[in-house]
Every structure is written in C-alpha cells, then in structure tokens.
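Handing you a structure now.
Only a single protein chain was left out; the remaining protein chains are all shown in position.
Letters A and B mark the chains in the order given here, with residues in each chain numbered from 1 onward.
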Amino acid sequence: MTRYIVRRLLSLPLLLLGIVSIAFLISHFTQGDPLSSIVSERQMDDEQAVAAAKARWGLDKSLPEQYLVYVGNLLTGDLGISFRTKQPVSQDLLERLPATLELVIAAMLFGSLTGIALGVVAARFRDRAADHAARLWALTGSSTPVFWSGLILLYIFSVKLGWVPGPGRLDARMSPPDGITGFLTIDALLAGDTALFWDAVHHLILPALVLGWTVMGIVSRLVRASMLDVLNQDYIVAARARGAGELRVLLNHALRNALVPTLTIIGFTFAYLITGAVLTEAIFSWTGIGSYAVDAARGLDYPAIMGVTIVGGAAFLLTNLMTDIAYAFADPRIRLS
Amino acid sequence: MTAPLLEVGNLTISFGALEVVRDVNLSLADGKTLGLVGESGCGKSVTMLAIMGLLPDHVRVSGSIKLRGEELLGRPQGELTALRGKRMAMIFQDPMTSLNPVMTVGEQLGEAIAIHNRGMTRGDRQERALALLRLVAIPLPDRRLLQYPHELSGGMRQRVMIAIAMANDPELLIADEPTTALDVTVQAQIMELLQRLQAERKMGLMLISHDLGVVGDIADEVAIMYAGRICERGPVDAVFDSPHHPYTHGLLASLPQIDRTIDKLVAIPGSLPSLSARPAGCRFHPRCVHAQDICRRAEPELRTVASGAIAACHFAETAVVSERATVRA
Partner (left out) sequence: MADVAAPSSIRTRRLPAWLKLPVLVGIAIIVFWIVASLSIDLWPIYDPIDMVGRRLQPPSADHWFGTDALGRDVLSRTLHGARFSLMMSCAVIICAVLIGSAIGAIAGYVGGIVDGALMRLVDITLSFPPILLAMAVTAAMGPGLQNAALAMIIVWWPVYARLMRGQVLSIRSREHVEAATAAGASHARTLIKHILPLSWSPILINATMDFGQVVLLTASLSFIGLGASPPTPEWGSMISEGAIHFYQWWICSGPGVAILSVVLGFNFLGDGLRDLLDPRSK
C-alpha cells in the first residue's frame, strides 16, 4: 500500500502543473488580450500601472517565458491583485477560506449523516414505501437548484416562521470573536461567548441544510446499493446466528462494511459541494470564497476568478487524494497488503 | 425424563408458491450427533436456517420446531435472537465469507460473548475470548485476537468460527458443511475438534453434509434428504448396513470405501430435479432403476423397515435388497 500512496503523491505535482497550465491558457484567451486579465479597465490608461503589471507577469517576453513567469508567480503564492478589493487575491482567499470551510464541513456532516441514515433505511425496507420515499427525497435534493431552494427556505423559515435569522454569518449587532481559527462557532466557544456561539450556529443551520441536501442523494444512493450488497453476505447470517439483533446487524456489521466503498465518493461529493457552496454563499451573503467568486464573475475580476479556479482545482485534487488514501486505510484487506 | 434437545415435526417451508421442504421430522438428544445428508439444493440448508429462525420474513414455515420442548416457530424475533448464539449456535461452510472482513477476530469473538453477557467487563471478555481460542487449539491466541480474518489460514478461520459458536456453551450446535471449503488435510482436524468439543460439552450436534462418508464416521443417527423430503432416516449403522431406499443405496454405492465388498463405484444417473419441476409421485422415480407405475403416481410415505430405520419407498423391502445382491455378485 505504501507504494500506492507514493505513486499517488508523485502524480500530484504533475496534475497541479496541469491545472496551472490550463489556467494560463484560459487567461491568455481573455478577451483576446491577457493584459486585460491582469489590469482592470480603469487602470488601462495608467501607463505606470500597465508597465508594472507587464513586467511582473513577463508580458513583454515570449510565450514560453511568460508561462515560466506565470508558474513562478503562482509557486510563490502570487495570484495577482483583485480588481475590486485591490488586495492580493491570495490574501483575499485566505481571509475567506475559514467561512467556506465552516459551511462546507457543516454541510458535509449533515449531508453524509442523513444520507447514510436514508441509505440504511432504504436498504432495510427495500422496495417498500420507506425505500421509495427515501430515494425520492434524496433525488429531489440533488435535483433542486440551491439558488432557488435557498431563497424559498429563507423565505419560509426566516421571513414567515422566524425560526432562523436571515442571510449572513452573524447578527449585525454582534461583533465577530477574535479570529483564531476563523470558524465563528469555534472562535466564539474559545472566547467563552455562548450567545455569540448560538448566533453563529443559528446562521449556519439553513445554508448548511440547503447545501447538505444536495449531497445527501449521492451518499444515500451509494450507501443503499452497498448495503444491499453487504446484507446478502454470509457474515450477516453468521452475525444473526450468534445472536446479534437487527440494529447490531445493520449498524455494526452491514454499515461498517458498506461505508468502505462510500468513502470513495467523498471526493466526488466535494465537487458538488464546491459548486453548491458558490451558489449557496451567494444566496446567504456568506462571506466565503464562493460569494467572492460570484462577485468576481459578476464584476469580471479576472485575477480573482483565476485564483479561485486554481485554488479550487488544487483543493479538489487534494481531497481526492486524501479519500483514496483513507479508503486504503479503511479496508483492512488493502491496508495490510 | 426431560424433553429431547431438538424435535422437528412436519416442517414445511415455502417460498411463495414453491415448496422447498415438506414434512421433515427430525429429533436429536443431548450429546448425540445427527447427520443430515443430501445433494446441494435438496433443502438441508433451508431446514437448518429454519431451525435457527434465520429465514427471511416472506418465507412460510409451518410444522413445529421444539428446543427442549419449547416451540420456536411463531416466536417473536426478539426471543429467538436471545436464543441464537446462547442455546443454539451455528458454524458455516465457508469461514472466509462468514467472518466479517472489517472486524478483527477479537471483535467478533468479543461480540458473541458480549451479546449474551450484558455487563461483563472488558477484561473478563478478553479472558474468555482467549480461553475460547485455546479451546479450539489456535496457536498464539493473543496475537490472533488482533488479526483480521484474511490474515488467517482456512483451517484457522474455521476454528475461529467454532470458537465463536462455543462462546456461550450452546446445547445445540449446527454445523453446515463445516469442512467442505477446507483443504483435505485440515478437514480431518476440524472434524476431530468438533467431536472432541461435543464429547466434552455434551452438546447435541447437527451435522449437515453432502458427504455420507464424513457423516458415517461421527453421527449416531442419519437422515437422508432428497428434493425437499426425508427419504430415509435411522441409526447410522442400520442405514449404512442395509439401506432401504434406492437413493441411500446409490449414495453409499458412490462412496469409495475399503471395508465394503462393493468393488465398483456407481454414480446415480440423472440429477436433482429443479424446485419448480419436481416430479409427481415418488420424487426420486426418474432416477430410480426400480421405478414402477405406482412410483409415478403415488408419493410413498415413510415407514419402518426391517433395519429399524424408516424409509419412503414403495419397494423398501424388496428393491434395494435385490440390488444389493446384484452388486455383491
């Protein structure tokens, strides 16, 4: 297994280079002039700024040299300056990363836990009403556009029922806790401010539900299929024969085996979550990378768009790598070979 | 006199319109071994799953299954769950697939102990698990507890399965083809282990096999199943010495043995009829050399024959005897 991990790790730099190359290509097609992807329209008349940008990104050099400069800049963490915030894109992204992570992790937890539960119920009551209902519910989740379900749920639960607060990460009257992790919930707890913690949790609930619902379907579909497969195995009968009750058989024996293949799709659901997070953040005014990307796209802020794309691709690659390794660890037959 | 350990009466099992097992009667006393023999697909595994209460809900089971006089059929699953692994235990054909691949030996053994001993401390459980592994003669038991099934050899895995079955000192042990999936050299060791455990613990052993030879070696009683029915049942010596059903006779004749005066191996012609196309009359008649008109029309009942066994054949008293004569000649 060590060899497998080493091989996967070795392929990582190549894929990262590939991502960067594609980004370079896209930026070169930008409206026919790569310069316009570095310097905002308003600064185009400013000769000094144009010259500085050209020098920094090597635009006065040949194409291969430009490529080297581009890769070199990215390697040092230079993703350019955002047109809108006038800050380095890498700094913008770092500031907004915790918000996105907090949302994505909460959504992932909700989506996979409910997805697993639905999958188990559907497999246990195969072809009965509970099965059909669980599958329809999960499928509806992955078929609903989050930018609509977010709006409707916000209207129902915030405006009409008042159960949850409106968009945003915190009540406007509250001030965020000292940024240690950047996760408002954890920072509030660390600061010992329970009122702040509950406010952050309340704001997190609805966007996490909306986003988590989109991956619930993928998770439950796979859990159901692998549960059905596992429940037919001899060791399930053997477990019953030694006196294991229904719940123990389902959770201890069947689910434990069924979860191993489920791990492989966590990387896949991550792609869904990123897509969903971009749109969910836009709806819920969530100051993360997703809403940053939407604002960048709406304002044609090229350095910011390219920055998000590169970082998103790299993050996706890493998640896939980690799930593959986790999969190898979860199955003792692979781990010990 | 207490009730016998296990009594199965007129057990009939149907999957929807298909009757898989019909009118099976069996009984087993403490410390005795009952062999249940038949080709795969004859209904012996289903019979055993019915005794354990492990058939899916949609399967219709009628008749009676009594464990020490208590009726098991129709009991709620919860009560059966409490019995399984405690008073009756089971080992399976393929130890590779019947051990959970993602749980260590220790976890599975510990589970079998914990289920029926709520409140037992971790240390005591561990102690008991080690004792069980020693009981089934597994070397280095401490290390085995932490290993996964795929790290053990086939024979070792079956020993683990036996240890799990023995976890709560069951009164009844059902062994479903316990040696079929194992190497020939290991088979004898496993059978020896089963015999030893049975003698030490005075438990009833129900041995299911397609191999009449294995059963003949250790069983006290034997029941032969064909196409969902019992065709001959009785003390093992009686059945082996003078089989009264042509099928039993065929099975014996196809058995290579040195101490018998049969000098050629005879295979039974034809094959087991499929579930949905069982012949009318005697189910064995299409493959029987003695078949007469009556065999095609009427299904023979089980009746006591000269050897003291019971057999279901219209010509139990005549046909096989004459054939034995021809085989000897």
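Simple rule for what comes next: contacts are C-beta pairs under 8 Å (C-beta built on N, C-alpha and C of every residue); 3 or more make two chains touch, one makes a residue touch a chain.
Just so we're clear, the structure is a prediction, and the values are computed from it rather than from any experiment.
When the missing chain is restored to the complex, the residue among A:53, A:164, A:283 or A:330 that touches it is A:283.
Summary of contacts with the chain left out: across A:95, A:234 or A:324, the touching residue is A:234.
Interface with the hidden chain, as seen from chain A, comprises residues 14-15, 18-19, 21-23, 26-27, 29-31, 37, 139-140, 143-145, 147-149, 151-152, 154-155, 159, 234, 237, 270-271, 274-275, 278-279, 282-283, 293-294, 296-298, 300, 302, 305-306, 308-309, 312-313, 316-317, 320.
Quick note on the criterion: only the chains that are shown with their structure count from here on.
Interface residues of chain A facing chain B in the complex, by the touch rule stated above, are 233-235, 237-246, 248, 252-253, 256-257, 260, 330-333, 336. Across the complex, chain A is touched by residues 49, 52, 54, 77-78, 81-86, 89-90, 92, 94, 97-103, 111-112, 115-116, 148, 150-151, 161, 164-165, 167 of chain B.
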